[in-house]
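Excluded from the complex is one protein chain; the other protein chains are retained at their positions.
For chain A:
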Amino acid sequence: MEDYQAAEETAFVVDELTQLGRARCESWTTNVVEQTSSQLTKLGEPLKYVVTCVIMQKNAAGLHTASSCFWDSSADGSCTVRWENKTMYCIVGAFGLGIGPPSPADDLPPVVHLLTPAMNSVNSFLVLFKSVLWHSQNVEEKNK
């Protein structure tokens, strides 16, 4: 569902710079997320996007990241790109969420399951889709 390439291409924006300067780092993270976001929207899919980026200096302290999502597993997805060079690590997460009514559930997740009798009464009823608590752990360890 996600375009892996768009996220990866944008990570290479910071390729040519080898020294980690504080002010530059700020603009890098901003540039990465903005460019990734605009590249993804250019794909023209009926999706909303959330893009996150973490840049961390090498030879510094430990870093751990995790993410967890509650969504419609048939319409939504994510993609994580880990990138590094001599002086830094960069982790970019791109999440794409389908626009439109959630797909009806055809099997029962163990946790929550509610169904509407009819999709017509949209004002007061909510369909909870075949979504499960999707958990991914993107762990990047940086040791001293």
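The criterion applied here is as follows: a contact is a pair of C-beta atoms (placed from the backbone, for glycine too) under 8 Å apart; a residue touches a chain by one contact, two chains touch by 3 or more; residues count from 1.
Everything below uses one rule, namely that contacts and distances are computed from a predicted model.
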Any idea which of "KIF-binding protein", "Dynein light chain Tctex-type 3", "Proteasome subunit beta" or "Sorting nexin-2" UniProt assigns to the chain that's been left out? "Dynein light chain Tctex-type 3"
Using the document's contact rule, name the residues of chain A that touch the chain not shown here. 20, 22, 25-26, 28-30, 32-34, 36-37, 40-41, 48-57, 59-72, 76, 78, 93, 95, 97, 99-102, 104-108, 112-117, 119, 122-127, 131, 133, 135, 137, 139
